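Got a structure here, written out as structure tokens. Questions coming.
Shown here: the complex without one of its protein chains, the others still in place.
Naming follows writing order (A and B), and every chain is counted from residue 1.
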Amino acid sequence: MDNALTSSGMKKSFGRSLLYTLPMFLITFMFMTGGRPDFSRPASALAMVVTFLFVNILYFLMHYTGKTDKFRAILFIIFALSLSFTLINNMLETRNSMSFSQADILECKIPFCHLVIPMMILPAAFTNSIIFPGSIIGGFANIASMVVLWLVATLVLGRGFCSWGCFYGGWDDGFSRIRKKPAIKKISEIWKWMPFAVLIMVSLTAALSLIPTYCDWICPFKAVTEFEQVTSVESATKAVIFVSLFAGLVVVLPVLTRKRTQCGFLCPLGAINTVSNKVTPFTIKIDKKACTECFKCVEVCPLFALSTEGIKEGKASVFCSKCGKCVDACSKNAIHFGIKGVPSCTMKNFSRNLFLFVSFLFMSVFSAGSIINSLQSLLNLIF
Amino acid sequence: MTDSLILGLSSGSSCLVTCGMVMFPYLMAGSAGVKRIAIDLSLFLLTRLVIYFILATLAWYFGQALFSNQVVRNVVPGILYIVFAVMLVWYSISKNRNQECPAKIVKTVNNHRLVPIFLGIVNSLGFCPALFIILTKGATQGTLIQSYIAFLAFFIGSSIWFLPLPLAGKIRKKEVLKTIGILATGLAGIIFMIKGITNLIGGIING
Partner (left out) sequence: MKKVKIIAGITWAFICLILIIILFPGLNSFSASAAKLPFMKINPNYSGGEVAQQLIATGCTLDIRKPVFDGLIKKRNKGFVQLDWRGNVPDKIVDTIDYDLDNKPDFCIFVDRDQSKTVLDPINSKVRDIIISTPTSYGWAVRVELIK
């Protein structure tokens, strides 16, 4: 294998990589098929097989090459694209439009996404109800299952949810990889605190107005999912805002800065996940002895989790989403995945293997549904 | 009431950052125990409330005189919201913010018992963009009571930040809280800018 791929030091042999992939192979097979693969519908069966092989090949390559971020990002980006494709396809088939109507709101048919969660908390505490026109249980993206999924994922992964679970993060992650070098290099660190300010403002406004204000006014991802019909000055203003935010924070700025600016500067759920980073057992550790303070890791980190002061102290901040970019970038193997409580530089392989298994399993099963649906739709279109 | 409360909450953070650290020593100077601190802080807040009610009355009567026409009532405040909101966003950028608190003038007051009252007057009349926005809002309300409610909500929002002042020394990570507070002020400015634009366009279309 090409030596340029071995700089992480976590590379395994072909046989060992296969062995490490076997549990993932078996578990994803069980989860995707329910233990009873159905080959009666060719398009569905082919889509399932392709998805199954695809995710397991990526996992195998993570072990075989020792690289994490590249393969994580492939699945992460495809997840984001496939979810938007599935949603838009579904909306066009059922409503002939990407916009939802007043009837959809009245009938509580709006699919729930985890970005609503920050705004639900205060109203739920005071009014004992959820301020969202969705379904509690049953149906697509119901509230109960999305809340359970996010809660478990954030406890287990902390802010790792933002790089291994969020089905929107793939958008700005993808755009941030287009240029080889950033056109804008200097970005003030003050902006990484913006999600907290957004969290405070949307929580307060949502609580006082009983409207999920982030979703109603700001969410840039309405540009690639669904949005309110434009029937008034207010709804037109909302449309301008979310399209502008998508263009600016999800497309243009990530391209120019090679940073995930929507996730790093706006997302209020990212702020909450930052807090849960204190709970997760998984972390990034820095070996101060091996580190030559080249700060390449600081340069590549997409979420401003690393700083020169932090590197000198040997730690990543709570903003770390454990994407693995810094780990892959370090030529001295000075940064590695770790487990809290375990000293730096000990049990490196074990920590990485355990973290990868947990995070990749979550991402592959969470994304499988929309990837299979998208492939199926494409196959039905072609044949 | 919601937006007035939010405006107060977000502007109060930046007000505390610039003025709080000046006022705190004066509020605490010569104090003997929790009771004295509570009385000083209460006098300070009460003075602010009285000043705000006076401003609410003046703003409403002014608005009644100027904004008699429904279209003017939407268009002019819409423009004012946008202008003051831009100022609020500009104000939230640290290098543009005047780091000098007007409360420093309190050094000239000799009688300590008058200091909280004097601080309350100076603080509430410190014409910052947030106050301009709430004055505009007060001027456009349908009734005087509604103007009072808007100013009350603004007062409550901004006063919450002053309540933990006596504990200021014990709070860690002040810099982080300060940063988040300033960013929240800027966001409030953006909210009012959008409100202003929506009002303006709505007023133009209806006019």
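Side notes on the structure shown:
What we mean here is this: contacts are C-beta pairs under 8 Å (C-beta built on N, C-alpha and C of every residue); 3 or more make two chains touch, one makes a residue touch a chain.
Every value quoted in this text rests on a predicted model; they were computed, and no experiment measured them.
Every visible chain touched by the undisplayed chain in the complete complex is listed here: A.
Within the full complex, the residue among A:182, A:248 or A:281 touching the omitted chain is A:281.
Note that of A:61, A:187, A:208 or A:256, the residue touching the chain absent from this view is A:208.
Contact with the chain not shown here comes from a single listed residue; of A:149, A:187, A:275 or A:379, that residue is A:149.
Contact with the chain not shown here comes from a single listed residue; of A:61, A:74 or A:136, that residue is A:136. Touching the missing chain, out of A:117, A:291 or A:361, is residue A:361.
Residues 27, 30-31, 101-103, 105-108, 122-134, 136-137, 142-145, 147-149, 152-153, 155-156, 207-208, 210, 280-282, 339-343, 354-355, 357-358, 361-362, 365 are the ones on subunit A that touch the missing chain.
Convention: only the chains that are shown with their structure count from here on.
Each chain gets one centre point, the mean of its Cα atoms, and the points for subunit A and subunit B are 39 Å apart. Listed in rising order, the residues of subunit B touching subunit A in the complex are 1-2, 5-6, 9-10, 176, 179-181, 183-184, 186-188, 191, 194, 197-198, 201-202, 205. Remark: subunit A residues 190, 193-194, 196-198, 200-201, 204-205, 208-209, 217, 233-234, 237, 241 touch subunit B in the complex.
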